[in-house]
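Dumping the structure here so I can ask a few things about it.
Missing here: one protein chain of the complex. Every other protein chain is in place.
And now, subunit A:
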Amino acid sequence: MPKLIKNRAIVEDDFVLVTTIEEGADAPEGNVILPVQYYLDNRDALASRDNVAVWLESDQPAELLNDIHQEVAFIAVNFPKFADGRGYSYARLIRERMNYTGELRAIGDVLLDQLHFMARCGFDSFAVREDTDIEEALTGFEAFRYSYQAANDNPSPLFRKRLG
């Protein structure tokens, strides 16, 4: 089973990512991460299942999750390329605007050097890219002791701490 970083530990990933699914086709059984649009189109049939997560593509607005984030197993946001930074804003909106407290997973082109930024924006689980050394990737969270600006991990910017 593939590995995953979750809450700063390496765990087994027991969900299967479904990248495409034909319109009208049934969702696979078992633990699955479905495209968000497919979930929205088949919400009635899927809402009763407790083993369905959804994933958002980087060119889809985070607002698609507005009504469903409370009923899915977790939310994943795709980074089709590590240089595509839309997912960082989505994570903050999902956490801070939708007040989502469940698992938020980064999938796709997820590399060591992004983990610190991703974690600060609200991701707590990371399906690091297959060819990444997952043990070494754990060091990515330790890049900085302090941060100047507020983010999801700390809503209070450093200047407030400095002022005491």
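Keep in mind that, in the parts below, a residue touches a chain if its C-beta (ideal position, glycine included) is under 8 Å from a C-beta of that chain, and two chains touch if they have at least 3 such contacts; residues count from 1.
Operating definition for what follows: contacts and distances are computed from a predicted model.
Asker: Pick from "Oxygen regulatory protein NreC", "Corrinoid iron sulfur protein subunit alpha", "Sulfite reductase" or "Lactate utilization protein" the UniProt protein name of the chain that isn't shown here.
Answerer: Options "Oxygen regulatory protein NreC", "Corrinoid iron sulfur protein subunit alpha", "Sulfite reductase" or "Lactate utilization protein" considered; the missing chain's recorded name is "Sulfite reductase".
Asker: So which of A:F15, A:Y38, A:F74 or A:Y88 would be touching the chain we can't see?
Answerer: For the chain that is not drawn, the touching residue is A:Y88.
Asker: In the complete complex, which positions of subunit A touch the hidden chain?
Answerer: Spelled out for subunit A, the touching residues are 61, 82-86, 88-90, 92, 96-97, 111, 113-114, 116-118, 120-121, 133, 136, 139, 143-151, 155-160, 162-163.
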